[in-house]
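Note that this is a trimmed complex: some chains were dropped, and none of the rest were shifted.
Read from first to last, the chains carry the letters A and B; within each, the first residue is number 1.
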Amino acid sequence: MYSDKVMDHFMNPRNVGEIENADGIGEVGNPKCGDIMRIYLDVEDNIIKDVKFKTFGCGAAIASSSMATELIKGKTLEEAWRLTNKAVAEALGGLPAIKMHCSVLAEGAIHKAINDYRIKHGLEPWKDDKNYDDDHHDIGE
Amino acid sequence: MDSKRIVYMDHAATTYVKPEVLEAMLPYFTEQFGNPSSVYTLGRKSRSAIEEAREKVAKAIGALPEEIYFTGGGSEADNWAIKGAAFANRAKGNHIITSKIEHHAILNTCEFLEKQGFEVTYVSVDENGVIDLEELKNSITDKTILISIMFANNEIGTIQPIEEIGRIAKERGIIFHTDAVQAIGNVEINVKDMNIDMLSLAAHKFYGPKGVGALYVRKGIRIENLIHGGGQERKRRGGTENLPGIVGLGKAIELATADIEGHNARIRALRDRLLNGILEKIPYTKLNGHPEKRLPGNINVSFKFIEGEGLLLLLDQSGIYGSTGSACSSGSLDPSHVLLAIGLPHEIAHGSLRLSLGDKNTEEDVDYVLDVLPKIVQRLRDMSPLYENFIKGGR
């Protein structure tokens, strides 16, 4: 069902954990429909110095968290904002169709963490065209 | 990745075929392959093999051989029973009673029938998964033609008060079907004593082959065919008989019902050792299903703060095979309807694990699982934002 890449990131997830006094924290999901992903950012000079995650979700959700955090580490906030769930899925060697929505969580949690940082720094939050807390179970199939 | 020890604890999903069963089947693939409907010797030999298997199935559940019809599996038997009774009794009424925790072979069939103009009542269960008998009685109307309640639940293992339900149905003259796919070999069944009119079973749940099952239909009960066709199964189920499969089913049910008590005692002892170990070693864990009235090999527990698919994948890495009611591992992305019906909140249903023990499991298997499982649960909890909240909230 899962590619070797997914299994690798699931078995040996990168960046699991939390950051004390993080510059930005984003959480999406809803325990009712299953998954919760929380992302912690450490930002210095507009660059993501460190990132950690905690995820309550399936193998794909954990692997997506791991891959997404790897992909934004060391990037500017603008670059991180542009990371799409599709790019995460592709970097994982693909996800089963019904598991695509798990990668959407990663995109959403990053966006929220970035905007959390922006608000804390008195900046205007960037506009998001998706509502990540919607029942994501329609996404995918 | 731990050692390559393999511990299969998903017998409720399917079992391997026992060597004696396969051996009984083998001649019927290549040598004794004749069509049982043919008049010649080769066909007649096939016919007697089938009739012998029919007698074994009948004996196992206290039925008459002529009340047993072979099918292509448990789902076909369930579909046939429900649709067959519905279409044949439409003139009498259009109301069917079943439960909220049936297998999808029943539930989705009922949904289909609702589209065809039937009405279905889905009776609730209590927190242990036991049918609410009062609700069942109260939902009977003079249009009720069928009650279908499963003998034992595949997920949480709860065994239903089948005899009582049989009595209620009989008093009101309503056909009573039970899906006994999980019960065969684990519970003593006598269809006459229990007033069961129809019963479904599937060979692959008791060390027989996949793709073959049976429906018991009490003499005198008229149901419409599901697979229309040739004159097979006394014209009630078309299709060239699955000869090796049927022979395997016969052999398997004979073995599975030869010593139910002895089998149960052994499996239950192992199961309890495992269950008690899990509850002792892993905090924030809840047993699902009835504490006593449950299948001897069934464990269903919910580990708070984690999700079941990840659990299964990590167990797999250690060679342990189980299953979960988590949404994430089901095709539909809904958590188990059974776990929801017993009142579990979504996130607790999410963290459920079913381990179903079988004949080859040993004490070493149990100890191995008790060694591996707590570490895996902890590893997932350490990744879980819910656990983090809980620990911080607790501090």
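FYI, contacts are C-beta pairs under 8 Å (C-beta built on N, C-alpha and C of every residue); 3 or more make two chains touch, one makes a residue touch a chain.
Because the structure is predicted, anything quoted here is derived from the model rather than measured.
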item	value
Complete complex composition as a label formula, though a single copy of each is shown	A x1, B x2
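Definition applied: only the chains that are shown with their structure count from here on.
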item	value
Chain centre separation (chain A, chain B; CA means) in Å	39
Touching residues on chain A, where the partner in the complex is chain B	2, 7, 10-11, 13, 16, 18, 27, 31-38, 54-62, 98, 102, 137, 140
Partner chain A, residues of chain B touching it in the complex	305-307, 309-310, 313-314, 317, 326-329, 331, 333-335, 345-347, 350, 382-386, 388
